[in-house]
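A short worksheet on the structure shown next.
Of the protein chains in this complex, one is absent; all others appear in place.
In order of appearance the chains are A, B and C, and numbering begins at 1 in each one.
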Amino acid sequence: METLRFSSWDGTIVDHRQAASPAAAALPALPQVPEGAPVHALMGFNGLVVTDPAADIPALTRRYLTEARKLSCGECAVCMIGIDQLIERLAPEASPLGARGLSELKTLIDQVAVTSKCGYGQSVLFPVRDALSYFTDEFLHPAARPAHSYLSEVTAPCTAACPAHLDIPGYIELIRNDKCPASLELIRERCILPGVIGRACTAPCEAACVRNAFDEPLAIRLLKRAAADYELGHGTALSVPAPERREKVAIIGAGPAGLSAAARLRARGYRVTLFEAMACPGGMAVAGIPPYRLPRDILTHEIDLIRRMGVELIVNAPVETLSMKELASQGFQALFIAVGAHQGIRIGMEGEDTGAAGYLDGVALLRELHLGTPPPPSRKALIVGGGNVAMDCARSCVRRGVKEVEIIYRRSRAEMPARDEELREAQEEGVTIRFLTAPVKLLTADGRVTGVECRAMKLGAPDESGRRRPVPVTGSEFTLATDTLIAAIGQRPLLPRLLDEGLSLTASGTVAVDPVTLMTGVPGVFAGGDCVSGPAILIEAMAMGDRAAESIDCYLRGARPGMPVSFAPVTLAASRGRAFVAPEPAARVPLLDAGRRKASFSEVEGGYSAPEAMKEARRCLRCYRLYVWQTP
Amino acid sequence: MATIVIDGHTDELPEGTTVLEAARRHHIAIPTLCHHPDLTPFGACRLCMVEVKTDGRWQLAASCTTPVTDGMKIRTDSAAVKKSRQYAARLLLSRYPTTEAVRAAARTVGVAPPPRETEGHDCILCGLCVRTCREIVGVNALTFQDRGPGRALDEPVIEFRPTSCIGCGSCAYVCPTGYIRMEEGGDKRLIWDKVFTMVPCTVCGRYFAPADQLRYISRITGVPFSELTTCTSCR
Amino acid sequence: MSTREGMEIAFAAAEAAALCRPEVIAAYPITPNTHIPEHLSDIVADGRLDAEFICVESEHSALSACCGASATGARVFTATSSQGLLFMGEVMPIVSAMRLPVVMALGNRAVSAPINIWNDHSDIMSQRDTGWISLFAANGQEVIDMIIQAFKIAEHPHVMLPVNVNLDGFQLTHVVEPMLFPDQDEVDRFLPPYTPFATLHPDKVVSMGTLGMPDIFNEAMQAKDAAVIGSLPVIEAVWQEWERHFGRAYEPVYAYRTEDAEVLLVTMGSLSETAEAAIDALRDRRVPAGLLKLRLWRPFPREAFTAAAKGARVLAVMDRAVSFGGVAGPVGAEVRACFYPGPAHPLIVNKIIGLGGRDVTVENFIAIVEEARATTVQPEGYQLYGVRGLS
Partner (left out) sequence: MKVVNFELYAPKLVDKGEYFCAGHRACQGCGEALAIRLMCKALGPDTVIVNATGCMEVVSSLYPTTAWNLPWIHVAFPNAASVGSGVEAGLKALRRKGKIPDRDVKTVAIGGDGATVDIGFQALSGAMERGHNLLYVCFDNEAYMNTGIQRSGATPFGASTTTAPAGKVSPGKQVWKKNVPEIMVAHRVPYVATASHSHPLDLITKVKKARALQGPAYIHCLSVCPTGWRIPPHACIKVARLAVETGIFPLYEVEEGKYRLTVDSAPLRPVEDYLSIQGRFRHLTPAHTAAIQHRVTQEYHTLLEKIHHLRAWAEVTEP
């Protein structure tokens, strides 16, 4: 879309159709269409954008309505029937509209917008109204135009916010209609570990939920979990379609990214082998996420489902022992590296590298806690860092009986990446937090940590991450006594031998890949997950696993993966719908009380019963956002 | 408690009361097709629209699904309300022109139904049967089919699960249009195209309930099947 | 501003009723009142009056429907005669006991047998004790005025009783007279909309017409009687207000040339006009005779009557119905009773005249007055006047 001729996006009318030379007016923020698709016009949930005189608006409108009808649920009297009437009256063979007919249709649209039951019906018809209002002549005096081709995409604020782009309104509607198995099936299309994600996800979708504007977001994560829990009771199997393919794919790292890729590739019929360094699969999900948030049986169950698809899993196969050449010689045509980022980053303070007892790396600690031989409990633990790993370390220490657990963070709460409920629950469990404090020197005595010297900070200008940069307050040094200091400020991948075989790293120490194909410099070798993106959330890693599987499939079939439409620059939450939404708070789930929590690693958060889930699902406003592009 | 003003009457109501209930307390007539006092509101028919004012501006809202909030102002007879009800009625009529329940509802909001050729018994997707089956009977034999991206169904329909249905017929009873039909003859009952075997009353011999239904009752109450085979008038 | 127009009085009665904007009319045809509902249904059919006209299948249903309609708070009108009134008989006392302000135009007619469609008062006298207020009109103008007044009286919060306006069959119903018709807005000013104190409506749930056991029945009857008696001052007040609005005076007992009269004729209804002519003739011959015209029959205006009759030696009381085997005709008995006990009372001659449409002339009245003047002792009982083969 180069020059803007007309736009009604968000209801602001920009009309350059009469201008001699179409001004290079700024286009509204629009989704990015895959390259090589010239666009004449776009009709989207929030308006109409025209960039080419050749655009055929009535045709585009008809196409838009056809697509729109597919999304209308028909559960209220106005939306679908209204769309049907519009389709009927705007059909080329329909009797001429006339000015009166036209204004009737506009009133109809207004009525549908204010009386529809869900957010979809309330917003979907605005662009049609714009077309009728600003391209009146084309509707009143239809002219024969060359046929166009079309491209249409559906998303939703929650869907777009989700790294894996789950059809969230879709699976919520299925739950509402008492169809958990179907719902789970839909979830699995883009999230192979629903039970895990339903518990351990940071749920960016909920932050994007339109309901935030009225009361509070849908409990999307818990609904996903409800669907997964339902299945636990009933059981399913993941299918592998015939025909089997002969190509073998090796995947290094049975973490979320590796498991996802394995499942997708297996589902396409490839023979997949997973190499896992640790004694059990799961990667960060098992090593990083404490059982009180993600019970192990859930993870095991979902990994077993993948294994039962026929994925070969080899554990205790450390990265160091693997090489591309060997794997190639074993007949693997493609390799996917998803080793994650398990190497704790140094704080960079004095005395850090003395190897003093009591100084621990956060992820290593968690790994030990959950899989190996945990270090003996201490009297006091200081955790450095403000992320969820820091939280996990702190809460795990509490559970291991450490009397005094304190977190040190160099910025303030606003900049803290940890999730609110994580922090709240930690504080409930007695964890204290010291903001605007940075460690500068590790104090030791005869090889043991005795304390840490800290400096107070204040917030300066925002840095590249958009968060305000902490600035030291000179002369504010003070000392905190402790026998354990845990560094939890981030991780990076560890892949010694593979590096020598031609992998290149980025500045931030992650594996360099082609952003579209995820292929590394070495043909046939792909990488994804934390080892590419740096520490990220599970669903993000899984999404990358899926994409990797996609492009590995393409690579092995000699095709090139299509680039999906990106809704990144678009604000989907704001719609022109102005209907009333009755406030209704989300259904609550029981939490294990703080006292019992501290004593054990058993799951803290309860789940929804089926009726509760159906009730909560009813709150969904079904904010599907439809885009239809007209291309030559 | 929430204090509201509805058409000029001030009233204090417990939280959670719907605007429709509030209106009925004051004998304010509001047309509905999908509402039943014993079932969860569903908001399908859109005939019960009213205007509410909570944050300084009047907005249309479906009275059956809108709970009263403190300070809420409600008007049920404004021009906007009338117009929206009439549009809902017109749309319903355009899809179900021969369904008496729809025609009657249209008349109540001042929309004249088209001349009728035949009498139809359409499913108007009011969801009364779905909710009755779920909330009153508790077997979920009826559900809406979902629609959305990649799940393109031509027409939304209510899905019948023969495996769950116990043949109690409550859906046929609650159906406002007569679309759900239930036929009986001798020891058989036909509903939703599923045939049920009826159990005769041990006292009067009358076929009074489907075996499936009695089995279900026996299961949820723990009462032995044999004790359930006497009809209500012989008990 | 009223307009003068010549019209059949039955039609005029209908026009008067229409001026009162009744909401429901239920009536059944019977001679001689028939023209009243006929003309009313014309008025409704022409859209001049927005009302429900119920073509009932009997008089019993007519008054029943009026009863139901009035209970909803509607203003209600009906009309009948003779047998029709008797068929309404079951409902008559119920309407008054339920305090429903129904207004009825009653075209008085004889009661069978032998069947006779012509005028006398035996129909209303048979319903005398049902608790209705009874007004008697002497001419078309009074019919119009009284029908309008009747609604105001009936609906007065202190009254709340049904009212019948009596107009003699044929003598009035079928006679064409010039009459003054008040304008609609004049009537609207005089007669405000009816505001009932209890109605049949879900917004305020009431039970009407409940079962009364002996322990409350007396009290109920006492209340009804008190209401009828209590209506007298209201009626007088309404008439005074009428005079202020329309300039025509009404009083319960109308005295005509009674100054130092020795004999007073006592009449009700249309015969009063003939009687006035007779009095004029007698006065021309220096005969000290006068006339008392009763406009109000129930409640009976005892004080007004005795005051008006003061000084007269003889009262010649005309009755138009027979109380078979009684001591007097209904009016005769009433008049006698209202002088007893009392210090002094006039001689009372009671004639029953004009039964079943039998003509009554000026000469008849002159003769009756002459006979009364000759009376020196109180005569026994009563006399059916002008019976062939007797006297």
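Throughout what follows, a residue touches a chain if its C-beta (ideal position, glycine included) is under 8 Å from a C-beta of that chain, and two chains touch if they have at least 3 such contacts.
Owing to the predicted nature of the structure, the values given are computational and were not obtained by experimental measurement.
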If I'm reading the header right, one chain is hidden. Which shown chains does it touch across the whole complex? B, C
Using the touch definition up top, pick the residue from C:D46, C:D185, C:D203 or C:D284 that touches the left-out chain. C:D203
Among C:A17, C:C67 or C:I366, which one touches the chain that has been omitted from the display? C:C67
Among C:E23, C:D319 or C:E334, single out the residue that touches the unshown chain. C:E23
Just one of C:M1, C:A113, C:L211 or C:L390 touches the chain that is missing; which is it? C:L211
Contact footprint on chain B, counting only the chain that is left out: 27, 29, 36-39, 104, 108, 132, 136-137, 168-170, 172-174, 178, 180-185, 189, 198, 204, 206-209, 213, 217, 232-234
By the contact criterion defined above, which parts of chain C meet the unshown chain? Give residue numbers in ascending order. 23-24, 26, 50-52, 54-58, 60-62, 64-74, 76, 90-91, 94, 98, 193, 200-213, 216
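In this text, only the chains that are shown with their structure count from here on.
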Given which chains touch which, is the overall layout a line, a ring, a star, complete, or other? other
Chain A and chain C have mean C-alpha positions lying a whole-number Å distance apart equal to 93
Counting in whole Å, what is the centre-to-centre distance of chain B and chain C, each centre being its mean C-alpha position? 59
Shared-contact residues (touching 2 or more other chains) in chain C: none
Set of chain B residues in contact with two or more other chains: none
Listed in rising order, the residues of chain A that touch chain B in the complex are 70-78, 80-82, 84-85, 107-108, 111, 114-117, 154, 167, 169-170, 173-174, 177-179, 182, 578-580, 582-584, 624
If you look only at chain B, which of its residues touch chain A in the complex? 42-47, 49, 52, 59-62, 65-67, 69, 83-84, 87-88, 91-92, 94-95, 124-125, 127, 134, 140, 143-152, 155-156
